[in-house]
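Notes for the one structure printed next.
Up next, chain A:
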Amino acid sequence: MNKKSIIGATLALSMALLANASWAVEVVTLEAKAAAIIKRDFRDKGIAKADRVIQDELQASCSKYLDNLPAKLNDKIKAQQEAVMKYPADGVYMGDWKAGEKLAQSGRGMTWSDKAEEQPGGNCYNCHRLSSKEIAYGTIGPSLLHIGKDRGNTVEIQKYIYGRIYNAKAYNPCANMPRFGHMGILGEVQIKDLVALLLDPESPVNK
Partner candidate 1 sequence: MTTSNLMKVILAMALSASFAAVAAEPEMSDSDRIARYRDMISDGNPADFDEMAGEELWKTAAGPSNATLEKCDLGKGPGVVKGVYAVLPKYFKDTDKVQDLESRLVTCMVTLQGFSEEELVKKPFSTEQKKSDITLLTTYVVGQSKGVKMAVALKHPKEKEAYELGKVIFNYRAGPYDFACSTCHATNSVRIRMQDLPNLNVKSNAQSAYTNWPAYRVSQGLTRSFQWRLNDCFRQQRFPEPKFISETTIDLTMFLAVSANGAPYAGPGLKR
Partner candidate 2 sequence: MGMPMKIRAGLKDGVTEVKILMQHEMETGLRKDAEGKPIPAWFITDVLAQYKGKTVLDAQFGQSISKNPYLLFRFKGGAVGEKVNVSWVDNKGDKRSDDGVIA
């Protein structure tokens, strides 16, 4: 390598670093600015209070990295979410699949047009295929048709499914799926009913 090319390479490298650095500064500034604008521009409406736009660490990180966290941060946030996971004290994970199907059908809950006293729905069909009888299912999440038939119905599987509904982020920090239990959207009874919908051999999901 001659002198000229070394200089050239160094120059290119330092330019790349510089560009990278200014890019990083730019992004931080923009993010902070956007957060401030958002904080100013939203207001309470019904049950949806203005402070909902304040991000927790998980939300801020997933937004910043467009849902692709660096490995270290990913592990850190995953551990945080695992630490706040709560399972039923009675060790029972399955409830009534019929109640679960009703919850799965309901896309309501937590919006400013919903009422505080109404139990939010599970929103399941919005994103997942479940019962083969329901053709209006979403595809943002994977199909869960026959999940119980395919994976069985052991206590381990039940606990795993319970956990995924309670807090999907303990498995994948930037998952699209809400943290239904952790965020207080669904209670223990509701989550158990949904586990039953997915795993009970009598449920239409497994027919």
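In picking the candidates, the idea was that all candidates are chains of the complex that A comes from, given by their letters.
Just so it is clear, contacts are C-beta pairs under 8 Å (C-beta built on N, C-alpha and C of every residue); 3 or more make two chains touch, one makes a residue touch a chain; residues count from 1.
Model, not experiment: these values are computed from the prediction.
J.: Candidates 1 or 2: which touches chain A in this complex?
T.: Here chain A touches candidate 1.
J.: For the complex, which residues does chain A have touching candidate 1?
T.: 30-31, 33-35, 37-38, 40-45, 48-50, 52-55, 58-59, 62-63, 66-67, 107, 110-113, 125-127, 135-140, 169, 176, 178-179, 183-185
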